[in-house]
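Below you'll find the structure I mean.
In this view, the complex is presented without one of its protein chains, the others remaining in place.
Labels for the chains are A and B, by order of writing; each one numbers its residues from 1.
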Amino acid sequence: MRSEIRDYRTGGDEVVLDITRDCAEFVVGEGDGLLQLFVPHATLGIAVIETGAGSDDDLLSALGDLLPADDRWRHRHGSAGHGRSHVMPAIVPPYATVPVLDGCLALGTWQNICLVDLNVDNPDRQVRFSFLAG
Amino acid sequence: MRSEIRDYRTGGDEVVLDITRDCAEFVVGEGDGLLQLFVPHATLGIAVIETGAGSDDDLLSALGDLLPADDRWRHRHGSAGHGRSHVMPAIVPPYATVPVLDGCLALGTWQNICLVDLNVDNPDRQVRFSFLAG
Partner (left out) sequence: MRSEIRDYRTGGDEVVLDITRDCAEFVVGEGDGLLQLFVPHATLGIAVIETGAGSDDDLLSALGDLLPADDRWRHRHGSAGHGRSHVMPAIVPPYATVPVLDGCLALGTWQNICLVDLNVDNPDRQVRFSFLAG
């Protein structure tokens, strides 16, 4: 397994950050196998969705309804509603697997691999890219 | 890695489509390893749930509450509420992994592998089956 950590900066706002290009680059030159993505954070998720046509904002809005940024959370410190960021990875998992064929991601036309970050207090993030040859 | 695309028709209604039989057939003759399922679509998810005892309809109802088919979505075209189908894969992911032992899926008695499709505008779907020998 080839495995590598890359650093990202998600900033101080809720964000859906497209990392598809880095995923594609990571598997260039490989054959067939599986790309496994993993974020070593308790307040970060990975989603495979379309970006750039409104759905990234739609996802943040939906998560605002499903996991409101209010004072309901037992886990609380930092910004208001921070506790919801710790529940999110149960629903938007911190891992994903994507098939790789002849060094190319087998994504659909409209699919992008994205970090989902509601946590406005921790802008420094890491993603582990791992490739298992098949 | 052995990998193969199969075509499905999900029709014009919201649907939970059981593909367990095709998954089982795909790994017949293999040894131990991992079945990875992936759908190359931005509006389709994979769920491992019980089917045929009400839970498939319960899932569609729950998704109707969690991601309502109304006009809240920025991404909009086609049928009303279409944008929710683009948010769904962040919550019901477009991939799944299932252990395979001696050519058999290591599923529990009541588990079935299903496509979850809220998108009534695109009935033609593909699923990629990949087997990684372990």
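We adopt the following convention: a residue touches a chain if its C-beta (ideal position, glycine included) is under 8 Å from a C-beta of that chain, and two chains touch if they have at least 3 such contacts.
A quick note: this is a predicted structure, and the numbers were derived from the prediction, not measured.
Screening B:Ile5, B:Val28, B:Ala80 or B:Ala106 for touch with the missing chain picks out B:Ala106. For chain B, the list of residues touching the undisplayed chain reads 32-34, 45, 47-50, 53-55, 57-59, 61-62, 66, 91-93, 96-99, 101, 106-111, 116, 132-134. Touching the omitted chain from chain A are residues 1-3, 34, 36, 38-42, 66-67, 72-76, 83-84, 86-87, 89-91, 93-95, 97, 128, 130, 132-133.
Everything that follows uses one rule, which is that only the chains that are shown with their structure count from here on.
Taking each chain's centre as the average of its CA atoms, chain A and chain B sit 20 Å apart.
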